[in-house]
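Below you will find the structure I want to go over with you.
Every protein chain but one is kept in place in this view of the complex.
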Amino acid sequence: MKILFIQTGGTIDKDYPKTNAGYAFEIDEPAVSRVLEKSFIGFEFEVISLFRKDSLDITASDRAELKSFIETTSYKKIIITHGSDTMPETARTIGSIDGKTIIFTGAYLPERFKESDAAFNIGNAIGSVNVLSEGTFIAMNGKLMSPETCYKNPESGLFETK
Amino acid sequence: MKILFIQTGGTIDKDYPKTNAGYAFEIDEPAVSRVLEKSFIGFEFEVISLFRKDSLDITASDRAELKSFIETTSYKKIIITHGSDTMPETARTIGSIDGKTIIFTGAYLPERFKESDAAFNIGNAIGSVNVLSEGTFIAMNGKLMSPETCYKNPESGLFETK
Amino acid sequence: MKILFIQTGGTIDKDYPKTNAGYAFEIDEPAVSRVLEKSFIGFEFEVISLFRKDSLDITASDRAELKSFIETTSYKKIIITHGSDTMPETARTIGSIDGKTIIFTGAYLPERFKESDAAFNIGNAIGSVNVLSEGTFIAMNGKLMSPETCYKNPESGLFETK
Partner (left out) sequence: MKILFIQTGGTIDKDYPKTNAGYAFEIDEPAVSRVLEKSFIGFEFEVISLFRKDSLDITASDRAELKSFIETTSYKKIIITHGSDTMPETARTIGSIDGKTIIFTGAYLPERFKESDAAFNIGNAIGSVNVLSEGTFIAMNGKLMSPETCYKNPESGLFETK
């Protein structure tokens, strides 16, 4: 089995790199690579970076590019890391694609943080992508949800189902 | 959905508590509780401790106790943390139980370690338990495997399928 | 021996708290408290927060307030966490105060980061404050420097002595 991981940005990838004028938080290298490196992985995978955006800045054009990329890649198992604010919207735009299992995940705290939930969430997405034969889903808060019925509760920050 | 987590011991739970004569590595509180605490969990769960053993020390009697416990609990989704050396053996002893999804996982480095794979593996097990309707499985190295056909490769330490 | 720790802000204290509109990096609770909590401390101390600013935003008025606070407190051993960009400037403004040992430190990566240098730097400042009887110093990069002669090299980001 082979899994393709696609970086789109969001909290999970926020880092504190050195810039000319000092240091600043910005979306940097895909966090998923660092998580997989230390997880004693036994399957084949590839990590690619499509864009590095806060999910509120992702445009209709970005979503079209992502969808087109997924449609043309030969990978059938795909995990997309994405900011949480518009994750259901992007997932609904992708919709179901014949023969492909697509799971969106992200994090509440950057992978660089000691207390980050990134490794848990990526493991969680992999656990579902491994066994689902088709469909597009959201894996957050330890739950697997349909993008059609889930939303991010603005009070709790957690994903819930209508 | 509700998930029951059962501690049996193994590397994942190794800690360095203060003892009378100093400090020593030993199997301590369930690591799964610490992982869930920082993972922004959105489902109901319970963590119970059945035993705290290196998996090489788990006996036929321990396995019978674990099986009996699983058969009598009302939980249908169960994740068992377990040492890796005899994980397939214990999973085969449990076998399939009608209407229950049971996933074994563990870790190569204790959850207390900076580089631990514990959070990833627990997330991975949850991702599979969420979508599988029945059966007993092993989730290690980012893969989901049948205990009937998988074994731990003594060279690489990774789980493989015959 | 008693040590007073004063928070002024800077990278060391940057966190990712939940805000109304999502999550954002901001200067939050004093990182020094979290470092001391897990360092098996055997001395008495107090942590106070004077302000929470990027060091480029610290004003002459802030520095006067800090100096006045140090002059009036009864503590003789004082460690100040501060952003690195204007750390020498603030330290020069404080100057030497009779009978007081004052050490400035900070961090290149927030204490919340896995790879943070915060605990090292705070330990380093304590190691010097413990043995110096008087004066105002900068402890960064594992070195103890005079604010009169040190500056932050804009290329390397490290503190050097003229």
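Going by the order they are written in, the chains are A, B and C; count residues from 1 in each one.
Going forward, a residue touches a chain if its C-beta (ideal position, glycine included) is under 8 Å from a C-beta of that chain, and two chains touch if they have at least 3 such contacts.
Everything numeric here is computed off the predicted structure, so don't read it as measured data.
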In the full complex, displayed partners of the excluded chain: B, C
Residue of C:Y16, C:Y75, C:F104 or C:F159 touching the missing chain in the full complex: C:F159
Options B:Y108, B:F137 or B:F159, residue touching the unrepresented chain: B:Y108
Which residue of C:S96, C:N130 or C:T149 touches the chain not shown here: C:N130
Residue in contact with the excluded chain [from C:F51, C:F69 or C:F120]: C:F120
Where the unshown chain meets subunit B, residue by residue: 11, 14, 16, 18, 22-23, 25, 56, 85, 108-110, 112-115, 157
Positions on subunit C contacted by the hidden chain, ascending: 1, 35-36, 38-43, 108, 115, 117, 119-132, 139-144, 157-160
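Criterion: only the chains that are shown with their structure count from here on.
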Length of the line joining the C-alpha centres of subunit A and subunit B, rounded to whole Å: 26
Mean-CA-position distance for subunit C and subunit B (Å): 43
Overlap residues in subunit A, where contacts from two or more other chains coincide: 108, 115, 157
